[in-house]
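Right, one structure below, let's go through it.
Yeah, one chain of the complex is gone here, protein chain that is, but the others are all in their spots.
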Amino acid sequence: MAGNSFGQVFRLTTFGESHGAAIGGIVDGCPAGLHLDTEAVQRELDRRRPGQSDLSTPRKESDTVEILSGVFENVTTGHPIAFIIRNADQRSKDYDKLKDVYRPSHADYVHEAKYGLRDHRGGGRSSARETASRVAGGAIARQLLKAALGVEINGYVSAIAEAVLEEPVESLDFSLPENELRCPHPATAARMRTLVEEARDSGETLGGVVSCVVKGIPAGLGEPVFDKLHADLGKAMLSINAVKGFEIGSGFAAAKMRGSEHNDAFEIKDGKPATSTNHSGGVQGGISNGMNINFGVAFKPVASIKKAQNTVNRQGEAVNVEIGGRHDPCVLPRAVPIVEAMAALVLADHYLRNRTVKL
Amino acid sequence: MAGNSFGQVFRLTTFGESHGAAIGGIVDGCPAGLHLDTEAVQRELDRRRPGQSDLSTPRKESDTVEILSGVFENVTTGHPIAFIIRNADQRSKDYDKLKDVYRPSHADYVHEAKYGLRDHRGGGRSSARETASRVAGGAIARQLLKAALGVEINGYVSAIAEAVLEEPVESLDFSLPENELRCPHPATAARMRTLVEEARDSGETLGGVVSCVVKGIPAGLGEPVFDKLHADLGKAMLSINAVKGFEIGSGFAAAKMRGSEHNDAFEIKDGKPATSTNHSGGVQGGISNGMNINFGVAFKPVASIKKAQNTVNRQGEAVNVEIGGRHDPCVLPRAVPIVEAMAALVLADHYLRNRTVKL
Amino acid sequence: MAGNSFGQVFRLTTFGESHGAAIGGIVDGCPAGLHLDTEAVQRELDRRRPGQSDLSTPRKESDTVEILSGVFENVTTGHPIAFIIRNADQRSKDYDKLKDVYRPSHADYVHEAKYGLRDHRGGGRSSARETASRVAGGAIARQLLKAALGVEINGYVSAIAEAVLEEPVESLDFSLPENELRCPHPATAARMRTLVEEARDSGETLGGVVSCVVKGIPAGLGEPVFDKLHADLGKAMLSINAVKGFEIGSGFAAAKMRGSEHNDAFEIKDGKPATSTNHSGGVQGGISNGMNINFGVAFKPVASIKKAQNTVNRQGEAVNVEIGGRHDPCVLPRAVPIVEAMAALVLADHYLRNRTVKL
Partner (left out) sequence: MAGNSFGQVFRLTTFGESHGAAIGGIVDGCPAGLHLDTEAVQRELDRRRPGQSDLSTPRKESDTVEILSGVFENVTTGHPIAFIIRNADQRSKDYDKLKDVYRPSHADYVHEAKYGLRDHRGGGRSSARETASRVAGGAIARQLLKAALGVEINGYVSAIAEAVLEEPVESLDFSLPENELRCPHPATAARMRTLVEEARDSGETLGGVVSCVVKGIPAGLGEPVFDKLHADLGKAMLSINAVKGFEIGSGFAAAKMRGSEHNDAFEIKDGKPATSTNHSGGVQGGISNGMNINFGVAFKPVASIKKAQNTVNRQGEAVNVEIGGRHDPCVLPRAVPIVEAMAALVLADHYLRNRTVKL
């Protein structure tokens, strides 16, 4: 109801505010018998962590995860896996001057409208810091999918402002080490870097697109009506801070296509039905068809710019605000592990849900 | 789990196959004391019904809804409101020749992959006919929102293939009678008509975009983490047949914007905070901010074209299929009431959920 | 939220009032591939139906069930199975004089306190007529359990007022035809009959106990913390009209026992662990242990007696009420199929839930 849980069988519940004692979560419903690599969980958190390069906030958070339950002798027991990440390097005082101000395009105003009060320190529960818990939970889902089905999930930055990756996804090589833009095409990454540096130096922020391709999902995951696989993926992505749009397969481009052009013809490959094109993005009628799942996620430029802005305060007065704190000019590279984590959560959940559909 | 329910407090569960005895649903959680206008429910179904104009399928279905429970002396009692719509004018035999064939970009193959069998008549549970139940349930939600908050929901066709409505939403007049394209801009509607006629006559299908604006939602609806208001709207829309993308406010265009350009400055209007622009689309941090809620939904061209196509059958043989039946060249106009219904379901649910957040 | 659904994977949602157009429900989550015997569903309804013998209400309701969806060529498709039972033989006018009166120990007053209004005809949603929908849904669950696991569920009346069945459950023969008391011990049934006849003739009502034994549940069903198997069974039974108590295995008698007496020693039977006694009632730590599941359900005497009673009305006045209508002197025999149905719903749900717990 309060919306801090995600998933039905494989279910993550997160907690924690940006400047509280800790953030963390509980994964309930992870099957027993999974050998859990806790270092791999930490590695995913390190990919999301602030301060990884000169392009991101200099805020330092080690984001060290501690697993408290549900794992015995490195194997999951079927019981809830709780984890916490202690907060550190908080500069709550940076936010004192903002406690009565509604920052433009932040959640300050709506929190007060909803709850009658708010924890004004660092965005509180609406801080993107919450997504670290998703990354930890998603890392467990990912290991389940890998162990059970051999699934690979590869997110990447496909656009930052005007720097757009034009190459088709099939041509991208995800076996190479990630660059700091998380764009698997060096020339485009270089263009992205230039834009981000400009934004950083001018106190500006940039939007963009994270794309994701998932390989190894068998046909049959997803439910045919409300819980279509891409509907749940869409919700997952739209629940990430700063996301404004989601598309699967052909996406918005489909609006301009004809049926004869868009339909994916079936053929037999390796002894089973496959499609010769993949406008469907791996999902038909809400159910995976065994092809790669492709989707894109649009991020707005984040709201914390380093420029004076007009706004109002709690007292209803017009004020001018300059947001301090230490923020990213472009969150897209750090958003990649979040997108992957949310994809893993959706897919792990549907993988388990699908175990109950046949006699 | 099986995904035939939508919503947490205001909850619709639907049932029924295209060629079974009936479709219908149960609305659970509608508050007691709402004067229910059952004719208004029927009117929404009439807007979705096939055979409304020369641009849609000649298939005739009266789609008469019968309400079975939960209403006493025209007022809701707080108990489940069940309704059924008997199926009629079924030509199940049209589908007999398709029972072993996997139609391209239909759900035939994935149903068999998932369940081990399928009801091949008319798409079964994956038929868009299921959305009639959503329209009926959504019509109840809409009346709740109107009675409780004065909410107005206006969907419209903003693009069919190359015919794109360019006018800003603020300039559209929703008080005029709907035209058969459901595009509130006559010149654009005329261009759309031409394209649909061409498609109809050539056995082709067209995609497009349905946009929607919701007025009257107060600040505070939506949950800050997973159940963000636009995440639930996105899931709702992506669960509609043939939808490939969703965006709120600035949407995918945000990916190319700068933060200083995208941020919505607050000002005081009518004594309370409002924003001077609305790139946020009425939702910030997942919570409504009192501005209009704007979103767009991309539809692919539907898969039932009247041309021969290559595909495979259950036996793994390559076959050529020509789909009979009676189908729409472009479903966008009929999709408008479905989009509105799903929006109403999401908003009614969050309206009720929001009653529990303060002491 | 509004509590008209039961179960998580195998999920029944019911609707309908005693004197509305119809009652019915939707079973969502029944696996595909189950051969569904619809006559067996009807037979269960016939066991619950009023008017079966001279000991029950003369009210006639044929309670004919119509299945609307989810079954194709007599096999479940994995989609929602909706069913309706039209109401008939309503004498709503019998209730007109009661529309302002709060009948003692009925739900009249609490409905108004909760909803601000009520459908006063025949108890509305709180009528035991609602349980017919449970019996229909439970009959489907029962067939699933039989097909998948060979489960047998046998409920029986073990006490009516002072007539108490003393024989141990192991000695009862459930292969014999049911008598009209549904007590599988003729001598006790005869004593029960005498008491029920006396009650019928004096306008009185009687309470009692329904017991139930379930054979064939494998070890492993149920969850170890909140959703213990017997906790879900308990909730299921306590949700039946007129139930005041539930016990599993040793039940309240356990309160007087010593640990050394109560513990069920393990031994090896047929090559696997079994217990030599069964004080646990087939459930240990909330999880089935493979032994028979035994539980008991206490029913109060129903509130509709044929005697003048003191009460108050909506206007706050003291009034004397004599309840008309046609009611059972003792509902216990008709409660047996309801208890069995609710048991089947719980067990089918946990059977499916249990499919997700191991890698």
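Think of it as A, B and C in the order they're written, each chain with its own count starting at 1.
Quick note on the criterion: contacts are C-beta pairs under 8 Å (C-beta built on N, C-alpha and C of every residue); 3 or more make two chains touch, one makes a residue touch a chain.
Keep in mind the model is a prediction, meaning the values are calculated, not measured.
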{"item": "Touch criterion as defined above, residue of C:L98, C:A199 or C:C212 at the omitted chain", "value": "C:A199"}
{"item": "Selected from C:I67, C:A82, C:I153 or C:V209 as touching the chain missing from the view", "value": "C:V209"}
{"item": "Residue among A:Q42, A:S62, A:T77 or A:N310 touching the omitted chain", "value": "A:T77"}
{"item": "Residue touching the undisplayed chain, where the options are A:A40, A:L68 or A:I268", "value": "A:L68"}
{"item": "Residue among A:I23, A:V65, A:M237 or A:V331 that touches the chain left out of view", "value": "A:I23"}
{"item": "Absent chain, residues of subunit C that touch it", "value": "1-6, 8-9, 14, 102, 104-107, 109-111, 113-116, 125-126, 130, 159, 161-162, 199, 204-209, 218-228, 230-232, 234-236, 238-239, 241, 244-252, 254-268, 271-273, 275, 279-281, 284-290, 298-305, 307, 309-312, 316, 318, 353-354, 356-358"}
{"item": "Positions on subunit A contacted by the hidden chain, ascending", "value": "1-2, 4-5, 8-9, 11, 13-17, 20-24, 26, 28-29, 32-33, 66-70, 72, 75, 77-82, 84, 114-119, 124-125"}
{"item": "Touch list for subunit B against the chain that is not drawn", "value": "1, 9, 29, 31-34, 76, 78-79, 144, 147-148, 224, 352-353, 355-359"}
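The definition used in the following text is that only the chains that are shown with their structure count from here on.
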{"item": "Topology of the chain contact graph, where touching chains are joined (line, ring, star, complete, other)", "value": "complete"}
{"item": "Same or different contact residues where subunit C meets its copy subunit B, judged by the half mark", "value": "same"}
{"item": "Identity of the most central chain, Cα criterion", "value": "B"}
{"item": "Centre-of-Cα separation between subunit C and subunit A, whole angstrom", "value": "46"}
{"item": "Inter-chain centre distance, subunit B versus subunit C - centres from mean C-alpha coordinates, in Å", "value": "39"}
{"item": "Multi-partner residues of subunit A (at least 2 other chains)", "value": "1, 9, 224, 353, 356-358"}
